[in-house]
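Now for chain A:
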Amino acid sequence: MSYARIVWAHLQKDLRLEWRSKDAINGMLFFSLLVVVLFSFAFDPTMAVSRQIAGGILWVALLFASTTALNQTWTRELRHQVLDAQRMAPSPASALFLAKVLANFLFVTMIQVVLGPLFIIFYNLHALGQGWLMALVLPLGTLALVVNGTFFAALSLRTRNREMLLPLILFPVSIPALLAMVQSTTGILTGEFDPGLWMRMLAGYDIIFLTLCLLLFETILNAE
Partner candidate 1 sequence: MRRVLQFGLPVALAILAVGFYQAIYVAPTEATMGNIQRIFYYHVPSNIMGLLFPYVNLVASIVFLATRRSNPMRAQAADAVALASAEVTLVFVSIGLVTGMLWAKPVWGIWWTWDARLTSVLVLWLIYVSYLLLRRFTAGGQTQTLAAVLSIFAAVDVPIVYMSIRWWRTQHPAPVFFGGPGTGIDPHMMPAFLWNIAGWFAWGLMLVMLRYNLERKRQHVEQESALRSLESGQEVAR
Partner candidate 2 sequence: MTMEHRNLVLAYLFTWGLQLAYLGRVLLGWRRVRK
């Protein structure tokens, strides 16, 4: 089987499983919704101010929401001894990782599709810069969160305090990506500066960490 076919097989399985239970998606959706509402109570921004802060709120909400779902990304595999089977099978471990990343990417993107309009409504947003660039920023940012998140979720899989450890490891490593995501979004919304540099940095971050994670996934899968 070709590499791409293997990835596709893993991906289909994940999507099907998730579609049946919809655990992760519902959890993420509700959580992000709550965050959006809470923040608007906390800040009660005017239209001008909301353009400045909406970027930050959006990405923090997505970061928290994806963290809640990331933990159980791998527990499902653990429950059915899939990881042991994977270790014995000749298929490359990185394919499993890539499929998980794509699955998580799709889930978070689905959240964004719902969340985006809500943001626009609650904060009365209307982009002063080039709004269409968000179509690039959203996937790039999501990828940054999901790549490292999936990797560290696998890394902390058999640790005692998994739910606490994952954000603790993930957040410091994600700081440059978070900065880039927020700056790009703010640049687009306020139109005050060119988001290009930040978007390029985000793309660079994605490439660097995707490569690093693909290279090291086999190592942590076979850590015993």
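As a selection rule, all candidates are chains of the complex that A comes from, given by their letters.
The rule is simple: contacts are C-beta pairs under 8 Å (C-beta built on N, C-alpha and C of every residue); 3 or more make two chains touch, one makes a residue touch a chain; residues count from 1.
For clarity, every value in this text was computed on a predicted model and none was experimentally measured.
Checked against 1 or 2, the single candidate touching chain A in this complex is 1. The residues of chain A lying in touch with candidate 1 in their complex are 155-156, 158-161, 165, 168-169, 171-173, 175-176, 179-180, 183, 193, 197, 201, 205, 208-209, 212, 216, 219-220, 223-224.
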